[in-house]
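With one protein chain held back, the other chains of the complex are shown just where they sit.
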Amino acid sequence: MLTFIITAVAVFALYLLLTAGSAIPGSTVFLWSREEILAGIILSIVAGLIGRNVLFREKNYRMLNPKRWFLFIVYLVGPFFFAMAKANFDVAYRVLTGKINPGIVKISPKLSTDLGITLLADSITLTPGTLSVDVNEETNDLYVHWINVKKPVKIENVCGSFPEWARRIAE
Amino acid sequence: MPFSEIFLVVGSLLVIFMILSLIRAVLGPTIPDRVVALDTINTLVVASMVALGAGYKEVIYIDVAIVYAILSFIATLYIAKYLEGGI
Partner (left out) sequence: MIELILRYILYIFLGIGLFFNCLGSIGLLRFPDVYTRLHAATKCTTFGSIFIALAVIIYGLGCWYRGESAYATLALHTIAALAALLITNPTGAHAIARAAHRSGIMPKQAVMDELKEDKIE
């Protein structure tokens, strides 16, 4: 029941975001027309019924904490965006000169949840010189394609402080 | 020149980059190469749709871009699953 309510509210918020500014003179609730709101309520109830087992498969409600979302936004505009800009200049250098030294390395970030490992893998893909290729689902080890391998392989060289951030946001 | 026309220029330049990626899709020696080129073209289509939406002052272009991004992602996932031998 709780998962149904959360899913329906999230879908309804997305619907309101996408139909903002549809107000017609004569039948209006703040920014939306009355018909849009009615259609949104019906559609979000249907979507909540269908998708109630998707968002909270593990019956774990820790992502409802607003502090985690705040940390996520800080992470996106701060260290993540900086690393992404650096990654692009790195790729620009390698495109123009053609100097590569690639290899696939294995790192164990010691994260336990699916969401944490997803966040880390996506961050790794967009940051300097690395691309996540595969994951071992039992031990949560990531296999990372690294465009400029430096031996010995250390986790700090591959993904910096991202496992710390992923742990703080998602676990 | 009115300012919104700069977005039309951006959209046309993005089409040229799409053609560059299309060369890789035609040449690509293996199937994953072609899929990568397709994925790149999809991203560029989304970017150019956003730019054209600002250029023509039509919000509907951006709505289409959102749906296009999600559907092309699903298509990429299906091709990847097929290459792994899952289907």
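The first chain written gets the first letter, and so on, giving A and B; residue counts start at 1 in each chain.
Simple rule for what comes next: a contact is a pair of C-beta atoms (placed from the backbone, for glycine too) under 8 Å apart; a residue touches a chain by one contact, two chains touch by 3 or more.
These numbers come from a predicted model, not from an experiment.
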Omitted-chain contact residue, chosen from A:68, A:145 or A:168: A:145
Residues of chain A in contact with the chain not shown: 14, 17-18, 20-21, 84-85, 87-88, 91-92, 94-95, 98, 100-106, 121-122, 125-126, 129, 131-134, 136, 143, 145, 147, 149
On chain B, residues whose C-beta touches the chain left out of the figure: 3-4, 6-7, 10, 13-14, 17-18, 20-21, 23-24, 30-33, 35-37, 39-40, 43-44, 46-47, 50-51, 53-54, 57, 59, 62-63, 65-66, 69-70, 72-73, 76-77, 79-81, 83-85
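Keep this in mind: only the chains that are shown with their structure count from here on.
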Chain centre separation (chain A, chain B; CA means) in Å: 21
